[in-house]
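There's a structure below that I have some questions on.
For this depiction, one protein chain was excluded, whereas all remaining protein chains were kept in their positions.
Presenting subunit A:
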Amino acid sequence: MATYQEFIAQNEERDGVRFTWNVWPSTRLEATRLVVPLGCQFTPLKERYDLPPLNYDPVLCTNKTCRSILNPFCTVDYRAKIWICNFCLQRNNFPPQYAGITEQLQPAELSPQYTTIEYTLMRTPAQPAVFLFVVDTCMDEDDMTALKESLQMALSLLPTDALVGLITFGRMVHIHELNCEGMTRSYVFRGTKDYTAKQVQEMLGLMKQQSNQRPMPGNPNVPPQQAPNFFSKFIQPLSQCDMSLTDLLGELQRDPWPVSQGKRALRSTGAALSIAIGLLETLYPNTGARIMLFIAGPCTQGPGIIIDEEFKHTIRSHHDIEKDNAKYMKKAIKFYEGLANRSAVNGHVIDLYSSALDQTGLHEMKYCSNYTGGHMVMGDSFNTSLFKQTFQKVFAKDNKNEYRMNFGATIEVKTSRELKVCGAIGSCVSLAQRGSNVSETELGMGGTNAWKICGIYPNSTLSIFLEVLNQQQGAAQGVPGGQRGYVQFITQYQHLSGFKKIRVTTVARNLIDATTNMPTIAASFDQECASVAMARIAVYRSDTEEGSDVLRWLDKMLIRLCQKFAIYEKDNPGSFQLTDTFTLYPQFMYHLRRSQFLQVFNNSPDETAFYRHYLLVEDLTQCLVMIQPILYAYSFNGPPEPVLLDSSSILPDRILLMDTFYHILIYHGETIAQWVKAHYQDLPEYENFKQLLQAPVGDATEILQSRFPMPRYIVTEFGGSQARFLLYKVNPSQTHANLGWGQTAGAPILTDDVNLQTFMEHLKKLAVSTTT
């Protein structure tokens, strides 16, 4: 089935779309029996350097309920200058400016190679994006200094026309006026109070222009002289306030309120965020804006409190959550989710930059990032390269010297009549747009055919799930195997340059009768895509369901899939065999079950939230890495090679490089470690050893540089404490329990977890069983 693999790769390359099934059954019943739901991983803004610049508006289908965009799949009558919409079959005239088209002279959007194309709308004036820094000041001096430097650096990385603002908080929340001379000024809010947007406006005097001018007797001469000072005093163009803001940041003090022993600093994260959102809501609704929240600890007072200030009260763990012992959690989650929704409505992104050794409440605040497409960064300190480089990457530019960040994207899904939209899972919010193609069945965020991603990047990926409608007539009578289903993704967004852009991706897949063509469908299975889709569904469900239920569900789905697509004799596990397109899938599932996404043991709720966040954001390849880390081996025995993620790969004479997306780990086998200790690498005659040591470092550096957020970089060795990161990821094929005498290969893992082999045994047994 190499062809399918090629097809998949090609499609991914061109459209950023991978479907779980690349041939679709033509009936609903058959579709649901596929076990793995029909859907795709869609990367709306996949980096494409070959797209022609189209500085005009797209041509829309005139059918009011359709409004899909002209695409290569449309039937075009060049003579009549008419095109037929492939979704609703509406016949549309070309607009006047297309008068000159012929078969030879086609606009780009009709070219078959441009199933994905991008329009830049020139009519709306460019609007600069807003960056609002919301900075915690309850941190130690080193962190503060490092953070200040990072922020000042950020100013230099921003486009000069960007608008910036600064809010700092500790016990109180300060909104700083920019461009004050002689004296810095800030409005201060109590950290314990939840201010409504209206209150914020009033207290900041943002309503003054209207209210103040009327009842001002005796001063009729004070005209609305606000004109020259168009910008609010809190948010100003970087070009105007660069200096003063840099100074302001420089003078920033740690929160001066004393923290008594045994207490946490009082930190008003919730109030600060609420005020920041209120401010932007008032001043810049529906404009690209980014709230960058830097926190060095949990919110300890006021709205969104995560833990109180007593150190003796520890911050909630998964255990507490299970026992319903997390006093503030539910309220806090509700609060932050509310904020996230408010922010999302206005298209504002919330980034969470958390740097603390303890938890900071990402678990509660996760929706702020999840709903708005914001970044979530978790580190130990602002004074680490992990944070500094990660933060720097936020402002990174691509090859075309353009910022990778985009704002306020809406993704609308058009489908041909055979399909309906069930929902989406990703870093987005529903726009609750109930089009005709919205399915009753919900999977992920359903009930809509459009979603909003406030902060969108080239790698942002959405899982979109579809449903096939019964094509009784069509399927039965139509051309068998010749029918196609179409899906069009319309992504509108604001580029950091300020322009609105629309990217249109249109894809088509064949619909066939599953009753007769099941092997074809099985052959079109994309197990990688399916793994990620299942992982996302599982994570999505974990939010609301018990972990064990989710695991059981995953197992059930895996067994059912195997029952359906594997070749076996009933009740004979030995006869069990999977076809090519399914071979890897159980392994992914095995690792997914063991992963930090579903196993919370040894992870804090914050870490879980952090890990899950990126699973919902990253593209397919990265997600796969997260599910099943990649392991490379370096030795004198040959060139570097990928090896099994298995304990048997851990050999004394090997250096291993593991990439789990979140961690990059270099592991020196026992022998290598001894050599290193003996400093052989320093001896000229062991230059080759030195090179061997260098090789994985070089590769790791490469990965580090390309990844966002920066992975934690770990170098360890046999017996090193950090080796646990490796050991708990690998398949424990050898454990203390089964390690026999004389076995030398690999390293035993001290665990009671079942290994992959056992897992497969059980799977076979269950799949072939007639009783399940």
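To be clear about the criterion, a residue touches a chain if its C-beta (ideal position, glycine included) is under 8 Å from a C-beta of that chain, and two chains touch if they have at least 3 such contacts; residues count from 1.
Operating definition for what follows: contacts and distances are computed from a predicted model.
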| One chain isn't displayed here; going by UniProt, is it "GTP-binding protein", "Auxin-responsive protein", "Protein transport protein Sec24C" or "Aspartate aminotransferase"? | "Protein transport protein Sec24C"
| Out of A:Thr32, A:Gln90, A:Thr184 or A:Gln389, which is the one that touches the chain we can't see? | A:Thr184
| Pick from A:Glu251, A:Glu440, A:Glu685 or A:Asp752: which residue touches the chain that isn't shown? | A:Glu251
| Omitted-chain contact residue, chosen from A:Met203, A:Ile321, A:Leu551 or A:Ile630 | A:Met203
| said: Counting contacts across the full complex, list the positions on subunit A that touch the omitted chain. | reply: 172, 174, 180, 182-190, 193, 195, 199, 202-205, 212, 216, 219, 222, 247, 251, 253, 256-258
